[in-house]
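The complex is shown incomplete by one protein chain, all other protein chains being positioned as in the whole.
Presenting chain A:
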Amino acid sequence: MSKPTFQRWLNECIVGFVNYSEDDLIRLLFKSDIQSIPHGSNLKQAIETTLNKGSSKLDTDKAILMGFLEEHLTSLTKRLKAFGHTNLAFRNLIKLFQEERGYAYINVVKEYAKKLFGEGIKSSNLGEIVNSLRMFISSCQVTRPLPYSQVIGLYYALNMAFKTSFRINNLQNFTSLLRIVNNEHSKLPSLDNYPKAQQVEFKYYEGRFHIYEQELNQAEECFDFAFRLCDKDSFRNKRLVLRYLIPVRAYKGIFPTQALLVKYKLTDLSEVLTSLKQGNIELFNRTLEANQDKFIKQGIYIMLESLQLLAYRNLFKRTQSILKTTHVKLSSFSTVLAVAGVKSISLLDVECILVNLINKKWIKGYISSSQKTVVFSKVDPFPKITEISD
């Protein structure tokens, strides 16, 4: 390449890659030598050693790469400084905001909070934002009525705090923050008075929190509310809400139509859900493993894993309807599973699964271990999951 194209390429690299983390940089530059560089080590040293090993790269490339990496490293330190300054500035803004007439600054505060969040992501320093956001929230808790008081910014601030805590994967502050708003004795204005966007976001984060606390009924309420209130045209938001609403509803036995999944482009969930409906355990395991990375990133994986019991329940329902007796031998279940292709299931495994199903009240009946049979009740042995009061 000639000199001016070199320079252009360099400049584009520097401008474009400045937002990359070290891991991504390593992957880009040394696609072949990833495993030789230890994870997270000092970039400069590592690259020097790999270059000096005698690879077939020219001296000009070396110089370019080293210069490029120096720029990257210095930009990281500059970014930390920038973050520190924005943090201080934000806190001083909030002091202004706290004054009597300060509510007029709400739009400035919102913009600045967004900027602070962006800076935090770039410098990967989100944990320090939490304290300044808490200041923001406490400054919003004012008893003067809407709209001429600082309470305008309450839900915006709360949503920001939730966003950061989900990014850091640290939900310790959540309960205390939720208590501010959900308290019966709080004199703060209710959620209805705020714009729809903030309401939807708030309920979305609240629902996700309830999932982690395993309060599935409340989670379903939150996501339902968010989905209904969400604007018709905001495709992305609806999709996000659905991504969590569908597994939560699947626990209750309510499945979405194929049309809905296609409309919102959630087809990776469709196979999983059909396997659940049919009771096809082999397919369920296969699709979960195939999409494991995706589901872990989206935060649904653990929920979907625990839905395996539903697949067993549906399979056993089918077998019982074929056999048409109330007394079913355990061996018949194990043969069914063997035929379906599930490997290495013994009688004891089957017993254990049935014990769990009976405890969840998804099966009405009991197991007699002496006769190795399951005795189903005559009336409604597999009750509808939606009708089970849990």
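The rule we apply is simple: a residue touches a chain if its C-beta (ideal position, glycine included) is under 8 Å from a C-beta of that chain, and two chains touch if they have at least 3 such contacts; residues count from 1.
Note that in this section contacts and distances are computed from a predicted model.
Hidden from the displayed complex is a chain whose UniProt protein name, among "Trafficking protein particle complex subunit 2L", "Alpha-1,3-glucosyltransferase", "Mediator of RNA polymerase II transcription subunit 4" or "SAC3/GANP/THP3 conserved domain-containing protein", is "SAC3/GANP/THP3 conserved domain-containing protein". Note that of A:A89, A:I254 or A:C352, the residue touching the chain absent from this view is A:C352. Interface residues of chain A with the unshown chain, by the touch rule above, are 35, 38-42, 77, 169-171, 212, 214, 296-297, 299, 301-302, 305-306, 308-309, 348-349, 351-356, 358-359, 366-369.
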